[in-house]
Every structure is written in C-alpha cells, then in structure tokens.
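Dropping a structure here in structure tokens format, bear with me for questions.
Rest of the complex left out; these chains stay put.
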Amino acid sequence: MSGNTLGLLFTVTTFGESHGPAIGAVVDGCPPGMALSEADLQTDLDRRKPGTSRHVTQRKEEDKVEILSGVFEGKTTGTPIALLIRNTDQRSQDYSDILQTFRPGHADYAYHYKYGLRDPRGGGRSSARLTAPVVAAAAIAKKWLHHQYGTEIFGYMSQLGEHVIPFEDEKQIENNAFFAPNAKIIPELEAYMDSLRKAGDSCGARIEVRARNVPMGLGEPLFDKLDADIAHVMMGINAVKGVEIGSGFQSVVQKGSEHGDEMHPDGYASNNSGGTLGGISSGQDLRVSIAIKPTSSILSPKQSVDLEGKPMTVQTKGRHDPCVGIRATPIAEAMLALVLMDHALRHRAQCGDVKVSVRAVPAARPGAK
Amino acid sequence: MSGNTLGLLFTVTTFGESHGPAIGAVVDGCPPGMALSEADLQTDLDRRKPGTSRHVTQRKEEDKVEILSGVFEGKTTGTPIALLIRNTDQRSQDYSDILQTFRPGHADYAYHYKYGLRDPRGGGRSSARLTAPVVAAAAIAKKWLHHQYGTEIFGYMSQLGEHVIPFEDEKQIENNAFFAPNAKIIPELEAYMDSLRKAGDSCGARIEVRARNVPMGLGEPLFDKLDADIAHVMMGINAVKGVEIGSGFQSVVQKGSEHGDEMHPDGYASNNSGGTLGGISSGQDLRVSIAIKPTSSILSPKQSVDLEGKPMTVQTKGRHDPCVGIRATPIAEAMLALVLMDHALRHRAQCGDVKVSVRAVPAARPGAK
Amino acid sequence: MSGNTLGLLFTVTTFGESHGPAIGAVVDGCPPGMALSEADLQTDLDRRKPGTSRHVTQRKEEDKVEILSGVFEGKTTGTPIALLIRNTDQRSQDYSDILQTFRPGHADYAYHYKYGLRDPRGGGRSSARLTAPVVAAAAIAKKWLHHQYGTEIFGYMSQLGEHVIPFEDEKQIENNAFFAPNAKIIPELEAYMDSLRKAGDSCGARIEVRARNVPMGLGEPLFDKLDADIAHVMMGINAVKGVEIGSGFQSVVQKGSEHGDEMHPDGYASNNSGGTLGGISSGQDLRVSIAIKPTSSILSPKQSVDLEGKPMTVQTKGRHDPCVGIRATPIAEAMLALVLMDHALRHRAQCGDVKVSVRAVPAARPGAK
C-alpha cells in the first residue's frame, strides 16, 4: 500500500500537483453494476469549489471531472474508475518568492527535507486542491452506500473562530457559504470574516460530520477499528489538528454512570459513543468532530529561514483563504464515505454469510440526544 | 492487510483472547543485527501490568513474555519475532451472567452482531488485556529508534476526571501509579479514585504522549501522513474518544498570526503544530493528547437488552478499573513507537539516498514552548 | 504487508526457525462460526511429517499443533487463530560445520548477505520445516472451501527423476510414501530412491495439484489474477523451479485451433486453460504442475567459499532427503487452498450482490480430458 492510496478493498489512489497539468484519482474495487456518470460526481465537486463566495480562495477552477474508465453503458464494470480533472487557472507568478524560502506552518520545509526538492507552485502536492479528486471518488462511495443501506452522510460547521454556531436547521446547511445549520448567525460570521481579511489574518473552525443508517458490524478490530480508520482519514485532511468521536474530549470529565449509552428495545437512550462500540458500528448515528487550524498563509510577515538556514521574513501574497475550514465540510463528508465504503466491503468479505443472531437495537429512542 | 496487523514494513500481528490459552504478537520486518532479549520487553510490560496498585484491576497476571523466534545468539535475524504470553489468572466465573446479555458501552453487542457469536469471557478479544503483546512489540521499536536516532518517547497523565494535573517534573512520572508528572497532587487523585470505587462509578482521563529527537522527513502524504497514522493508532486504543496533535482543538480559536510556528536559525519559536508539517515530521517534538472515556464496567445497574432484544438490567461484578486511563500511558507510548518505526523504514525505502538539501532547524529555541 | 504474511483478506503470518523453540502461524480473517479443532489440522500435518518412511528425513518431530486463540466452544470467532508447534527434535550438532561456510544451492549465503547474519541450524528460517504451520493454516481454508462450495483439492507425484508416473488411480495416492496415483510403479520408485541414497545423491520431481468444484469468478485482474497468485505461492515453495497452469509449456507448440477449450451446454470439451480464463476461475478443474529441483544437501563434497570468500569444500552430513519432492504434495495442496480461500473472500467483497447473469457451463463434457 502506498501513501497515496487509501483503503484496502475500495481503494482510491490520487495523483497531481496544484499547478501540474492535471489532478485525479483511480478508484479500484467498486462493485459492478451501479449506474454512474460525471453528473453524480459534479455535485459534490461544485460544493467544494473555490471561487463560490468572497470568503474563499479566488482561484477560478472549473473542476470539471472526466471519467476515463471503469464505466460501460452507464454502469460500473468492476474495473478501475479513473477520474481526471484538468488544471486550468494556475497563476504561478503568485508564488515565485517562496521558491527559496519556507512558509511557516506550511508543508514546504518538510517536503523539501524529505524529498530533497519540491514543486513549490501553489503548495504542490500539499495544496488543498488535491481534495478535489478525493471528493469525486467519494461521491461514488456515497451513492453506493445510499443505495445499499440508505446511509446519509452530512456535515456542517459548528464553530468559526470563537463564534459557536448553534444547530438550528439541517436544511440551512446548503444555503450559505459556511455550511452552517443556522441562518440567523450568518451576518455575524460574514462580518467576522471580512474583519479577518482586512487584518490579513485567519481563524480556525470546528466541523461536525454525521452519518445515519450506518449498517451495523463495520470495523475490523483490533487495528482497523471503524473509529480508528475515521480518525486516520480525518486527521489526514489538510489543517486538521484534532478528531473526536461521540463525546470526544468531554468524555474526560464524564462519569461512567452518565457516559455509557443505555440500550432499550426502542433504541439507545443517548449517543456518547458516537456510533461505535469496541470499534464496530453499533447502528447509532456516527458523530465525528474535527478541529481545523487557522491557515498559515496570512498577509502579515512571519519569521522563517531560507535554504541555507539563514533568517528571513516571509510575507504571503496572492490568493488565500482567511479560513480553510469554510470549504472543509464536503471534504470531511467525503472521507467518512470512503471509510464506510471500504469497511462495508471488508465486513462483507469475512462475514457475508453470517446469520445475524441478535435483534438490532434502533439508533435512538424517540426524543433521545 | 488484515485488521489484526498494524504497519506496512514493521508489522505487528496480534492474537489471543482475554481468557484463552495465550496472547501474543508476531513482529515482522525488524532490521537485523539488533541486540534483543526478553528483558528488553519486560520493563514496559511491567509498567502496564494489572495488580500493581489498588487503583487498577486486581487480576494477577505475570505477563511474562517469551521470544519464540527471530533472535539468534541474542541478535535479531530479520525474520519474524514471535512473542508469547500465557494467560494464567483467568476467572471465568466472574463473567457468567453476561453471556446472555450485552453490557452497555462495551463491545459485546457489536461483536455478537458482526460475527454471530463472541467469546464473552473477560471481554474476549476486546479486552484491554490485548494491549500487552502490543506493548511488548513496541519495546522492540522503541529500542531501535533510540539506537538509531536517540528518539525518546514518554507519556503522562494530564487530567483525571475534572482534576487537571499541572506538569511539574518529568522524573515523577514513574514514581506513582498514575504516571502523573507531579508528586504534590497524588493524594488528591488517590482520594478521588477511592471515592469513585466506593460509589461504584468511574471517570475519564487525558493522556499526553511526547517524542523527542524524532528524525525529520517521516510521513507519507497524502493518506499516510505521520499525524494521520498517529491518530489511527491512538483512536484504536480501547476507550479513546479523541486525539489531538499540537494545539489540537485549541487551534479552532487561535488566529493564524499566533498559530504558525515561526522558524529561526536557533530553533522554532513555538510548537502549535505538534511536530508535523503537511503530515511530515518537522524535527519539532511530537505532541499528542488523547481522551479516555470512563469505563462502562461500573457497579451500578444499567439498562440493556438480551439476545432477543428484550429489556433487562445489567450489573457488572468482578474485577474492574474505576479509570482505565490509569494504565493507558505505556500503551499510548507503545502506539507512538510503532508508528514512528514503520515510518522510519518507509522513509528509508523511498528516500534512503536523498542528499538532504536544507539545513535542519533545531526543535525549539532556547526557552521556547 | 510483510514478506511473512500471505493473503489480503484471509491472511497467514508464519514465524519460527527450524531449531528455535517453536514454529507457528497466525490466521486472520477467517469467517466466524465454522467448527474447528486441532484434529482438523492434524490430518494434513501428519501427511507432511518427517520420519514416516525411509525415503524422507529421519528427524522425528511430533508436529503436534495447538490452537491458542480464535476458537470458542469449538467454533471460529472471526478473531485471529494462532497455531503453535513446539520443536522437539533439534539436533544442532549435525550442522556445526556449516556455521562458517555456505552450502551451494542453499539459502545460507543469500540470507547471510541480506541480513548480515543468519541462524544456520537446520537451515534456520529457510528450512522446509516451516511448511508445517502453513499446512496447518491451510487445513482451515480447505475445510471452509469444502463446506461452502464442495471444493476438493488433491495433489500427486507425476514424475520422480526420469521416472514418469502414469496416472492410474486417485485412491492410491494416500497408500504410498510418494503420493503416487499408481500402485504398480512403487517398487521401481523405491529401488531408485535406495540407489540414490547409497550414491549420496538426489533427484527432482514433478507434482500435480488439482481442484474440483472451484467456484467461478475468483481472481482479481489485472495483477492479482487467480493463476498469477497460484504461480506466486507455488514458486515460493522451497525447491520449486517451475510452475505450469493447464497445458503449461506444452502450449508453446500447440496451435490455437487445438488449445482453445470449446464450450458446449454440457461442458467444456477440453481443459488446456487449466481452470482460468483471463485470470478468473472458469469453473473448469484447476490444473497446476510444479517442478521440484533435486536437494542440494547431498553427501558428496561440493566446492564453496567461506565467510572471507576463500575456497573450501563442503560436505553435508546428517539427516537429508534424497528427494524433497516426496513431501511436497501436501504443501502444494495447502498453497492452492490458501489462494482459493483468499480469492473467495475477495470476490465476495466486491461482487457479493452481483446477480449472476449467465448460465454456468459445467466443468467438463462427459468423457472430456
């Protein structure tokens, strides 16, 4: 398994640099016979796209995906599905200064040390642009999971900087640039973003991802537990510094008497577990929360070193997000979809003919959590 | 890659159930020529052992490890190293009641649904006992990393329930049952544990894990980043509900102007990154924090269902930890060691002959972080 | 995936050296709920055992296997199944001379160069003894395949040195030490072996392995085709120098008009393909043939070099097989079983819910091949 391949059975191998000719992914192991077209993938790609609001990077990429293989007469054949997205709006000159220096908080320095060289344009391979092929690949998984189990995956922003965003209405998530489940708070968030942009600074964010109708039994203990694999993909998203499942760090101060989710014939009484028990999906909704750090590409100068280690100042110019967390929601959803897909196939492989011998407890009691 | 194998090049495959004949691990890919004996492994095993204080499970297992292969005349041969630990103190009768029911918060229900059956004795494969072979295997990694790079890995408890434990002195960590870096606070913690035990309840904990002298360049973007793999192994530890790297969830409320660690010729000015940039080790100390939930095995009754889904009450008896976090420190250290080991070999494989072309920035400025 | 783990979903990780404390294997990914006990494994282990006839190594190992995990109340739990075989009859003194030299044709030299050291006793990890855990692990696979699909796997010797063994009667295979399907030829073979032993020389052998009732659709093109994976495991058996599927090297001189197996509603007219089409099982019997080289451990002296590269003579003493091919049949069967098992799970993972849309052609027409 290479570092650029995710998954064991439903695998996604990505390629491409921010300013190279193209970026893309190869999806292998997709069950055959499922209807699939570019339209299925474009929806999530459009949700992720830069240039959709004044609060995000002003790079105008069409992000139009082309399916090169693995589909015949509109159905998946079971052979690898290659997805290609041509880069069209690369403005290399924005980054010429950093060829000789390293931007603090960015991958530049680490890539250069590891490989002996790096493609500095637009962050090269470490650019957030590389989430596009992953989101496209995950759309395939989302579709299959939905058809197979009725699984629904959705995410939203629950905090922007110090601004906590109360959950009001799931339907509001797609109605604003923040993926916030709350219409009333939008003017406050926009004002905050405008002030950050003027100051040339940035802030962090907290993103929640949920899944309903998750089939039970997913997860491969002891090392490939479902929650462990979820943490793996989430922490791997650019700029993520923390991952929680269920009660997360709240669990530290909870007592056992309050944390354990009691089971009743009509459903679980609470969901502190976040959807897994012993690393296996329990049927409860999956609840994941991630912490996004503020982007290091701010317009105020920062101390750094050059190739020989001599001190210098770095000042970023060009196109930057005052908060990369604003575009993170579709990416976090995509990662969750990919993990669930791979685990669905892994579970089917080993336990496909197991006669389920216990009655499933519904996800939640009426009125719970 | 099976769910019971960790790693790509330095692999650890574990086996065993809590009440079976034996538990153990097979370590493959260890570099040859390193001195190794049971004594190297026993130290960390003893730190982890139950029955070492009144605050932990009163099961008396010797946990004596036997090396069955992979070592000749005291040196590793490069062939698989099999480690065996015989179970000696299994008291099955403590668990007879739960054969027909599921303990809320435990893996019982999920295992039974997934596999159609389960070994219920002592939690079977989901028991925390299964951390013993992992700790033994990791001792091999710790030794190699130390010889090769001078890497030091250590962990400690930073919070017990609501009791925050200020970091006073690294040398205190091995002097108390809590792995707390603070001698003054121990009576307070012990009183708290005694009260929990009397009440039949439990609490959570927060554990920190650190690594110094981490070689630069470890991590395989985009999917096997070092921080992503760290999150994977940490979240996979029994009872863990959250993982943070560096500033973790604090990053949400930080500004970019304060979060980005500035680089100076004499070292980094701060360590909000926690030791990775773009998923690759930067030379800064690795800083990881995990949240341990309160154990669900408490002595007060809980609502649950039986095999047919009918409601019933479960009351746990027998030997239990009021806080599983007390024994988590050696386990978290072990997991970090295994990830660093695997990544050291992965980096050597691809970049072994890369001429390092930038000057390394020291981990921290004098007086920083 | 380490070099000592075979398979992707049904994985077998082996450990142990010829003269170490024990040898064994960990089997992961076994479907749960199957009845399993040591008795299931011992049959094939006994078929493989040394000391069962005067024609094979006179080392007396009981080869008694112990199941350490993964089975509860007589059924597989879906957790790893560890198998342990203690070494009891190690006579190290037989090998003292070769500590400083390398035996031509053996792995000694290559292991020493690769790892910088080696366990020379009995060939260390390269000893054929290490086939025992594999045979035990494969017995699990054989059982599952038989229950699930009625699959039967059997092998036999088709040539010993220059002596071609005509196929007379499948039932004779278990009646002689050669696994020969022919009773009449046994005295000839025994006389041949006796003459080789007197001369201190050795010969090669050709082994056939067959499988009936192989489910269709197994194989993962383009790189993990069923025939490719079969070749992989067969060539990996000690002393194997060639692998053929179906017509094998005969195909070179066949015409297309005779090679292609025609399909009729009542079955295939021939079986030149050997059971796979495009790397996927076709329902025809699997036909595999392997070439075993003569053992290099002969009693006449051979030219070699010592650790410094100076010329010297090596003369093997001690216990040796005049033909290692005599014990190869159960090992070749085991390898085929492991490949089929892994592929059965892989196929189920990706295509588990595919509605078979063509009518299966029976394996062979009445009277064919």
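Quick notes on this one:
First chain written, first letter: the chains are A, B and C, and each begins at residue 1.
Definition applied: a residue touches a chain if its C-beta (ideal position, glycine included) is under 8 Å from a C-beta of that chain, and two chains touch if they have at least 3 such contacts.
Just so you know, these numbers come straight off a predicted model, no measurement behind them.
This homomeric assembly is drawn with 3 chains in place; in total, the structure file defines 4 copies of the chain.
The rule is simple: only the chains that are shown with their structure count from here on.
Note: centroid distance chain B to chain C, computed from Cα atoms, is 39 Å. Chain geometry summary: the mean Cα position of chain A and that of chain B are 26 Å apart.
Counting partners per residue, chain B has 1-5, 8, 14, 114-117, 125 as the residues that reach two or more other chains. Residues of chain C touching chain B in their complex: 1-5, 8-9, 11, 13-17, 20-24, 26, 28-29, 32-33, 66, 68-70, 72, 75, 77-82, 84, 114-119, 124-125. On the chain A side of its complex with chain C, the touching residues are 1, 8-9, 29-33, 78-79, 148, 221, 345-346, 348-354. For chain A in complex with chain B, the residues that touch the partner chain are 1-6, 8, 14, 102, 104-117, 125-126, 130, 159, 161-162, 201-206, 216-217, 219-225, 227-236, 238, 241-257, 259-265, 269, 272-274, 276-282, 291-298, 300, 302-305, 307-311, 346-347, 351, 354-361.
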